[in-house]
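The complex is shown incomplete by one protein chain, all other protein chains being positioned as in the whole.
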Amino acid sequence: MSGALVALLTDFGAADGYVGVMKGVILGIAPDSRLVDITAEIPAHDIVAGAWVLGTSWRYFPAETIFLAVVDPGVGSARRAVALRVSGHWFVGPDNGLATPLLDDAPSIDAVRLQPERYAAGPVSATFHGRDLFAPAAAHLAKGARLADLGEPLDATSLIRLALVKPVWRATTLVAHVAHIDHFGNLITDLAGSLAERVMATPESAAQLAGHLVRDRAQSYAEAPAGVMALILDSSGHLALCLKAASAAAVFHVSRGDEVHILGLPADADAGA
Amino acid sequence: MSGALVALLTDFGAADGYVGVMKGVILGIAPDSRLVDITAEIPAHDIVAGAWVLGTSWRYFPAETIFLAVVDPGVGSARRAVALRVSGHWFVGPDNGLATPLLDDAPSIDAVRLQPERYAAGPVSATFHGRDLFAPAAAHLAKGARLADLGEPLDATSLIRLALVKPVWRATTLVAHVAHIDHFGNLITDLAGSLAERVMATPESAAQLAGHLVRDRAQSYAEAPAGVMALILDSSGHLALCLKAASAAAVFHVSRGDEVHILGLPADADAGA
Partner (left out) sequence: MSGALVALLTDFGAADGYVGVMKGVILGIAPDSRLVDITAEIPAHDIVAGAWVLGTSWRYFPAETIFLAVVDPGVGSARRAVALRVSGHWFVGPDNGLATPLLDDAPSIDAVRLQPERYAAGPVSATFHGRDLFAPAAAHLAKGARLADLGEPLDATSLIRLALVKPVWRATTLVAHVAHIDHFGNLITDLAGSLAERVMATPESAAQLAGHLVRDRAQSYAEAPAGVMALILDSSGHLALCLKAASAAAVFHVSRGDEVHILGLPADADAGA
């Protein structure tokens, strides 16, 4: 019988040992836990980036995974610390929007506001809730605690959700945005699902970005033409722009949030994912 | 029953697979070990930084953790390779000061000088003791070996300890130092314990650093004022200086070792932690 799976996502970086400390705390409470790093390299304080990575990752973890997610610029402030039961998984972290991808479309959500006096053995610092408050909560869930053991129930509709900009029509132009830039410099937009597929399937449509009109389409990175950006359906189902064997972000000086204008798409296509 | 916990701290970086190789060696000898990374990102050859991270991490690991710590500019020289039983834990690594935080205040220390001919199956290179000498020693401890199985006893008082500069009074000024700069650019000083708390609790006192006089105090990073440095008690109990949602180190060009002058503190306060 395998121990519970705890998946960690933080902006702590690797150098200070902060994630290692959280793992030490977890294994002190729940020795059989299996620990998996999603990443410790979310840009500092960047809740939006953290939510993106959580949103593209969580579906690939087995049921009952405990997501311990700490991107927490508000640590020590009045922002709430929560544990959630949602979509067959658990979430432990700050209530600051980081959990948004788990909340969207969830049929039901159980939530508690963490009360460390119920479960944490040591004092809780004002500056490292990952160690003192969140890791112990995740560890107790790993050992079989119920949400009610960790804090008081919370109205799930009060949980903070990120209000991200979404694709919108501006006359005959569909305005999407660069939602994430990955390690390879691929530009992943906020256009997903059937609408992203529609762009891929409509050769007359094109994307305008950074002064370039992108008409080429590629089924895979290897198929992309050399030297020019191409449209591609990214592995998370989002429309993306890539540059073969190079970083589109670096070469074309693109930043997250930049607009991507989709031209020439039939106007009956609904915006949004 | 969970396997022994081995926590790894090195300056090897991630790119070359050197830490992965150590893990392969450990799991070949002790397949049930549980391996946790503290960090592989200690700056190259920086024993002081390695000791800092070990010092702020080790208390959070469960009893009987085996700390496998390799920041080892003297690999292949006459510096000793050691295994220690200290403070309810184990330490395996070079005898170069890296273990200092485990040795300080330890009621008793058992130490051996590693003799790989006793336990290592393969040849020992002159350049990668992490792989050939330290990882096998840690693995044998994980499997239940006693110190005496790994080498010959050593007088623990002969172990190298870092002689770090400490806070000192200069007339009415308490001179502390930047002891560590973390991933977020927070400046963590060598002023800890009751004296650090005294600074936080004495509004008339101020810190002088990089031409700035820092008077603001924050209980948490979120409470810090915008745009100016504030004093904060860091999660390791040290006085620190932070800049809200930014890197104090980068903005104010501060380096490790820089002096932090504490002005206006009643002179009866003892220096030191």
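Of note:
A and B label the chains in the order they appear, each numbered from 1.
Methods note: a residue touches a chain if its C-beta (ideal position, glycine included) is under 8 Å from a C-beta of that chain, and two chains touch if they have at least 3 such contacts.
If you're wondering where the values come from, they're calculated on a predicted model, not measured in any experiment.
Screening B:V25, B:V92, B:L114 or B:I262 against the full complex identifies B:V25 as the residue touching the chain left out. Residues of subunit A in touch with the missing chain: 2, 5, 7, 9, 14, 34, 36-42, 53-54, 56-57, 60-62, 65, 180, 182-184, 219-223, 232-235, 245.
Hidden from this view is one chain, which touches subunit B at 12-21, 23-25, 27-28, 31-32, 35, 44-45, 73-77, 79, 125-128, 131-132.
The rule is short, and it goes like this: only the chains that are shown with their structure count from here on.
With centres taken as mean Cα positions, subunit B sits 32 Å from subunit A.
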